[in-house]
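Take this structure, written in structure tokens, and hold onto it; I'll ask about it next.
With one protein chain withheld, the remaining protein chains of the complex are depicted in position.
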Amino acid sequence: MVTGLKASPGIALDPSLATNLFREMLRIRMIEEEIAKRYRDEKMRCPVHLSIGQEAVPVGISAVLRRSDQVVSTHRCHAHYLAKGGDLRAMLCELMGRAEGCCGGRGGSMHLFDPSVGMLLSLPIVAASIPIGVGAALALKQAKRDDVAVVYLGDASVEEGVFHESANFSAVHRLPVVFVCENNLYSVYTSLEERQPPRPIADLARGHGLHAVAVDGNDVVAVQRAASDAVRRARSGSGPAFIEAATYRWREHCGPNFDNTLGYRSEAEFEDWKRRDPLEFLARHLTEHGALNETQRADLAAEITAEIAAAFTYAEAAPYPAPDTAEHHLYAG
Amino acid sequence: MVTGLKASPGIALDPSLATNLFREMLRIRMIEEEIAKRYRDEKMRCPVHLSIGQEAVPVGISAVLRRSDQVVSTHRCHAHYLAKGGDLRAMLCELMGRAEGCCGGRGGSMHLFDPSVGMLLSLPIVAASIPIGVGAALALKQAKRDDVAVVYLGDASVEEGVFHESANFSAVHRLPVVFVCENNLYSVYTSLEERQPPRPIADLARGHGLHAVAVDGNDVVAVQRAASDAVRRARSGSGPAFIEAATYRWREHCGPNFDNTLGYRSEAEFEDWKRRDPLEFLARHLTEHGALNETQRADLAAEITAEIAAAFTYAEAAPYPAPDTAEHHLYAG
Amino acid sequence: MPAERVITAAEAVRETLAQALRDRPEVFLLGEGVADPTGIFGTTKGLVDEFGPDRVVEMPVAENGLTGIAIGSALMGRRPVMTHQRVDFALLSLEQLFNAAAKSSYVTNGRHRVPLTVRMVIGRGWGQGPQHSQSLEALFAHIPGLKVVMPSTPYEFKGLLHAAIDDDNPVIFIEHRWLHYVSGPVPPERYAIALSGPRLVEQGSKATVVANSYMVLEAIRASAALAGVGCPIDVIDLRVLRPFDPTLILESVRRTGKLVVCDTGWRLFGIGSEIIATVAERAFDALKKPVARIGLPDHPTPSSLALAETYYPGSGDIIDAVGKLCDLPAAAVSAARAEVVAARRGIPIDKPDPAFKGPF
Partner (left out) sequence: MPAERVITAAEAVRETLAQALRDRPEVFLLGEGVADPTGIFGTTKGLVDEFGPDRVVEMPVAENGLTGIAIGSALMGRRPVMTHQRVDFALLSLEQLFNAAAKSSYVTNGRHRVPLTVRMVIGRGWGQGPQHSQSLEALFAHIPGLKVVMPSTPYEFKGLLHAAIDDDNPVIFIEHRWLHYVSGPVPPERYAIALSGPRLVEQGSKATVVANSYMVLEAIRASAALAGVGCPIDVIDLRVLRPFDPTLILESVRRTGKLVVCDTGWRLFGIGSEIIATVAERAFDALKKPVARIGLPDHPTPSSLALAETYYPGSGDIIDAVGKLCDLPAAAVSAARAEVVAARRGIPIDKPDPAFKGPF
């Protein structure tokens, strides 16, 4: 047993589980890095919002979810989709506008979904997927399933009224929903202080009578612990919960580059957060506890590199949708 | 000095001020009762939302406002308009669709406003006037005026997202705005418990970092005290405040009748609130302290009766707008 | 044969909802007042007693959020029927309806379905004023991926509402409040009317009048009066605005050569504009005369009866328009007009016309 991870005292963590968490984070990181690298090829002809630096949140959350639990996400959905078990090829095909994309190429990077693993949908409009996730929770409750819905949201989306309407309804009906707020301190280039008063975001959830906690979003074990508690509550009918996870986006808001030179955030802040890299944070502890060594890490990376390379090769060779299908599926059925 | 009013211990109240508060409440009550009585004549051909039973809130609030302070209101705006000094004739003309109505007859009872006394506007869409009041506060701040904006809202309007968007912005910019929530426990025929989780409404405001208090909304002195504090804060640049005032609507949601027979609320609840009549509550204390006797009260009533009768006579004789003016003022200027 | 059962449109809606709730466990109702004692103009009255608060769900005053919640539940296979007591409130929910619901099937390449029905009540009368009386169908009709329905008679209310609830797409179901009072024959059993285009209400040869919702009644009355003066017309109830199927309209205009469109909402950039545009594109050669448009003038609804009196066009205006297109003698037009004026029996225009109670 690996014990005593610094940020999460008292947590006893199974080394193979911890290594899995590490592998998941590493995989997402490497996929995102590869997208960034290849973006200039202009084969992915759509906006991309990378989650590099924020991998611990979806990995910690997904660790306690079932396949049949339902997840909704935002414009920054790659990591949520991958962590929930979304298909990498279908994702890359989607980014490249191919017929085998999860949306048949119609949505692009902000519409990732995969019903087969409970990734219900992602939407590019800030906060728009929040009520939809709550609606999924309502449906789960109506159908008397003991699955839960997880709603990912950014720090900006609590500024949208619809977050509050959704939180209120979920509280009134004690719906099985867990709100996961990735607070990365920015909405595009605008800092939290310019947009919200100085109070914890979790206070908003408490105002609605929700069970709310704040965690270090770069500590995957802390996230997992909070998720485990929140999901248990939701699943057992004790109602909705809210997790505020503090984290940081490394690259520009939209696109593959770094953008600190724009001056909207300081180099010092950025460096500080890089030092709190969620991967290295966990790796250090795993290493300290003998659960991960250089060779193992290199093996993991090699395995993932191969998977990614194959997926890109596949997607780049995949066919485009036929132009005359453009008008299909305006209506269902 | 009248002291020791039961519900507001420690408040020293000037008897002439207290009598004024009583007079104001009585006037609103009598106007609303007269509207109810005459509604069947079908001269007031528009929906009416009466404030009978809720008079203490606007009277307590207006007692601490200046003429140049700005007020926005809702569908239930008669009392807010009157308490802020709105013109009774212009109001009755508006309800009767006459040219001299405050809107020239174009708005009806849910659009009462009077720029000359700082009654900025009323809107019939739930919560729609909330951001508009906050916008007025922004303008006051931009213009470096030391006036404040008061936003009246019902308990249902905190369910609308726009309330939260408005509260958040007011907190970020520390705007001179006071939110006054008249919590009368119902939205039309739907009770609070069906719409909101069991937590104080004021908690929502606190979640946004607002200064928030809850008061007995049928105790005009308590309301006035809370208002005085909130307005002082706002006026001095300390930012927005929120007052939740518990009160009760006696008549049906919309229209002149009683509607307890519908069964959406109990007769016992209704009777309980009637016993807490804001007028009689203050009257009792005034009487106990020798500041109001039967003759004085009868004199007040007679004076108000005469005013109301004259205003109705005036409005009923007032001309209608000419049909060919219907298309005027689509655009300003 | 037994006499046909005659009920009001409000009763027809209630019956439809009850049948749908009974037949399909995934159907549920959602709305402000849906479970209250008055039940949305009677259309949901008492249903909560039969089906319980989990199927007849009272909602907070939060139109946008609850629309999203309805969409989310629909994606999971439920069939929510949401109601807005006034279309004016539904403006809060257009982001969810236009961005999320309308595009769901398309963007997922047909993998998502949103079997959502949104009832929106439009209306007029009793000094409702500018923000409580709009008819905003033109907004919805512009958005691909929505279906937009405007029933006129009780029979249509029931059949179209069943079809809407059965449909796997978001359907905007626009009910004119005054039509709720209208009665007509409605079979008690379940039936659906396909969401696929207009219906021919009256057949004449002199001109084509296309109307929607409440204006269909005005057109029917005008048609009767015009027939009385020897000028029978086609009356087409637009009924399903989206998917837009102009076939019947084009056919009719090819027969009559003359077109009058009547909007329940604003004329400018309205529903009638599209009908005219389609005809001018596809049946231009059949048109013998300039087209005529009837609809609300270009300003908000004033509350005062004195101002509202000229706001609402009616059968008289339709008679005038047809009279002009068909070169009717002035005396014939006046006679027809006199008939419809008499039928109204001096009722002020802020109250429903008692002659429109039906049966239709």
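Letters are used for the chains, namely A, B and C, taken in the order the chains are written, and counting of residues starts over at 1 for each.
FYI, a contact is a pair of C-beta atoms (placed from the backbone, for glycine too) under 8 Å apart; a residue touches a chain by one contact, two chains touch by 3 or more.
Note that the structure is a prediction, hence the values are computed from the model and not measured.
Note on the chain not shown: across the whole complex it touches A, B, C.
Only one of A:Thr190, A:Asn257 or A:Thr313 touches the absent chain when the whole complex is considered: A:Thr190.
Contact with the chain that does not appear here is found for just one residue of B:Ala18, B:Ile52 or B:Ala128, B:Ala128. Touching the missing chain, out of A:Ser228, A:Gln296 or A:Thr325, is residue A:Thr325. Note on the undisplayed chain: of the listed residues C:Gly123, C:Pro300 or C:Gly358, the one touching it is C:Pro300. Within the full complex, the residue among C:Ile276, C:Leu305, C:Ile319 or C:Val333 touching the omitted chain is C:Ile276. In the full complex, chain C makes contact with the omitted chain through residues 64, 88-89, 91-92, 94-95, 98-99, 102-103, 106-107, 129-131, 136, 138-139, 141-145, 244, 266, 268-274, 276-277, 279-282, 284-285, 287, 289-293, 298-300, 302. Residue positions on chain A in contact with the hidden chain: 45-47, 97-98, 101, 103-111, 123-127, 156-157, 159-161, 187-190, 194-196, 262-264, 320-327, 330, in rising order. Looking at chain B, the residues touching the absent chain are 70, 72, 103-104, 106-107, 111, 113, 115, 120-121, 123, 125, 128, 130-140, 142-143, 161-162, 164-166, 168-169, 172, 328-333.
Keep this in mind: only the chains that are shown with their structure count from here on.
A centroid comparison over C-alpha atoms places A as the chain most distant from chain B. Per-chain CA centroids place chain A at a distance of 46 Å from chain B. Among all residues of chain B, those that touch two or more other chains are 159-161, 194-196.
In chain C, the residues touching two or more other chains are 59-60, 62, 64-65.
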